[in-house]
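Excluded from the complex is one protein chain; the other protein chains are retained at their positions.
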Amino acid sequence: MSEHPIKVVVGKPGLDGHDRGAKVVARALVEAGMEVVYLGLRQTPESIVAAALEEDADVIGLSVLSGAHMTHFTRVRALMEENGLGDRLLTGGGIIPTKDQETLSKLGVGKLFGPGDDPNAIVGYIHEWMATHPRGDV
Amino acid sequence: MSTDSVGIHTDSVPGVGPQPALSAELWQAFLAGDRRVCARLISKVENDPRSVPAIRERFAGRLGQAIRIGVTGPPGVGKSTLCSVIALGLAERQHRVGVIAVDPSSPFTGGAFMGDRVRMERFVGDDRIFMRSLASREGRGGLSPATPYVADVIEAFGMDRILIETVGVGQAELDVLNCADLVVLVLQPSTGDAIQSLKAGIMEAADLIVVNKSDLPGADTVLQSLRFVYSLGGAKARKAPPLLATSAQQTEGLDELVDTIERLATSLVESGRHRELRQARLVDEIRRGIQQELWERFLSQTEAESAIQKVAADLAESGGMAYDFVRAACSQVELRVREKRD
Partner (left out) sequence: MAQPITRPDSQAGDSDREFTTVSGRAVQPVYSRADVAPDDLGANLPLPGEFPYTRGIHPSMYRGKLWTMRQFAGMGTAAQTNERFRFLLERGQTGLSTAFDNPTLYGWDSDHPLAEGEVGRTGVAVDSLQDMERLFASIPLDRVSTSMTINAPAAWIFTMFLANAERRGIPFEKLRGTLQNDILKEYIAQKEWIFPPQPHMRLITDLVSFCAEHVPQWNTISISGYHIREAGATAAQELAFTLQDGFTYVEHALAAGMSIDDFAPRLSFFFNSHLDFFEEIAKLRAARRIWARHMKERFGAQNPRSWLCRFHVQTAGCSLTAQQPEVNIVRTAIEALAGVLGGCQSLHTNSMDEALALPSDKAVEIALRTQQVIAFESGVANVADPLGGSYFVERLTRDLEDEAEAYFAQIERMGGMIKAIEKGFPQQEITRSAYEYQRAVSEKRKIVVGVNEFANEDEQLHIPILEIDESVERDQLAALKTLRESRDNLAVSASLEALERAARGKENLIPSLLDCSRVYATEGEITRVLIDVFGEFREQAFF
């Protein structure tokens, strides 16, 4: 597979309107040379995975500050498996207690970031993950 | 190329190089409507230009029917929102619709921010519509270089109306003319003054002009200026295309917009113009293919690249001209081709 920009779908599932983090991170990803499909607010797990599927995204990034992270990340991960996107990275951020991060990690959710984390840490994590998880060709 | 061949397919065109095509299994999934495979194929043509011939050969007999509708216009006029409306309207009129939304890549980082889905979220989960965001990458004319091939994948997937939304940075968005059968130019009231300076190519080529956000003041002025521009005589004078006023926000004029596009699409096919366009594009494709092919042979057979560099350096020093070298190089290629034939 030739070198090409990493494609990331960024969305906010559920009902919180705090999109500062999602936008700052989206912009940092673009500045790091990634192609970011921004889905915006009030997404459902279904709409996020459907978009990631059509976009053939390498990475799905969710931002959840509503406390509903367990519901959303779990559902998105399950839908990814169902739709043949199990080999893509699901990552994201929000106000997510360590205990919940550990539970989600066991379900196959990637690293999650919180307030204070540098967006460049997310960029670095995605690059690292992509380098260690080559995707199969068509 | 038969569709039942399995696995690796060696391309018959030398120089392009053999590329693996899709496996029979994936091809069947594609034909059966697996959106994931369609999405993967789009990535393939987008990311790996060398794979394009092999993939497109699979599409033999599946292309040429869809109407490709370019939607272009300055930034902020509401192209995405209108595309969303048009796509849903066409789907309701029993079409299967592809949407390609192109956003600019940063020339500095190569990254791109693609926000069209925010305005197109109503598609999600709608089997009648397939939407894809593309970054313009090296494309400088308002589209990604891969756009026509992405449209091919989407058409082969079974979509019969394909919307192509250009970057919309305003200038020189002429790529769309080469890959769309119909061109919709979207303007808004505040672009009134800009009409005179709009790229002439787009004004001549537009099959439909939409003044969106017509609830804002100044819509009438824009419509008037447009009528005036098209009323001017001259060598390139043409009849004004249909002019529509819409307000996506107020949901005004939207049915009429979709109806007009459908009417234009029908007459495009009935008048034979659609076939002509396709034929013209094939001519273009053949020409470009030959150019490309010869250029690649030239490069591969003569070590030309280093020779070019060297001659250029000499000419820069001496102030001489390049014609002698060009003639010599071409006749060398000609000789080799003859030798082979003999």
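Note that the chains take the letters A and B in the order they are written out, and that residue 1 is the start of every chain.
Assume a contact is a pair of C-beta atoms (placed from the backbone, for glycine too) under 8 Å apart; a residue touches a chain by one contact, two chains touch by 3 or more.
Nothing here was measured: the structure is a model prediction, and the numbers come from that model.
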| item | value |
| --- | --- |
| Residue among A:K7, A:H72 or A:R88 that touches the chain left out of view | A:H72 |
| For chain A, residues in touch with the removed chain | 14-20, 23-24, 26-28, 38, 40-42, 44, 65-68, 70-72, 95, 97-99, 114-116, 118-120 |
| Missing-partner contacts on chain B, residue numbers | 113, 115, 118-119, 121, 249 |
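Simple rule for what comes next: only the chains that are shown with their structure count from here on.
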| item | value |
| --- | --- |
| Approximate Å spacing (C-alpha centroids) for the pair chain A, chain B | 30 |
| Contact set on chain B toward chain A in their complex | 20, 22, 26, 35-44, 46-48, 105-106, 109-115, 117-118, 121, 124-125, 130-133, 135, 137 |
| List of chain A residues in touch with chain B within their complex | 1-2, 4-5, 7, 26-27, 29-40, 43, 46-47, 50-51, 53-56, 83-85, 137-138 |
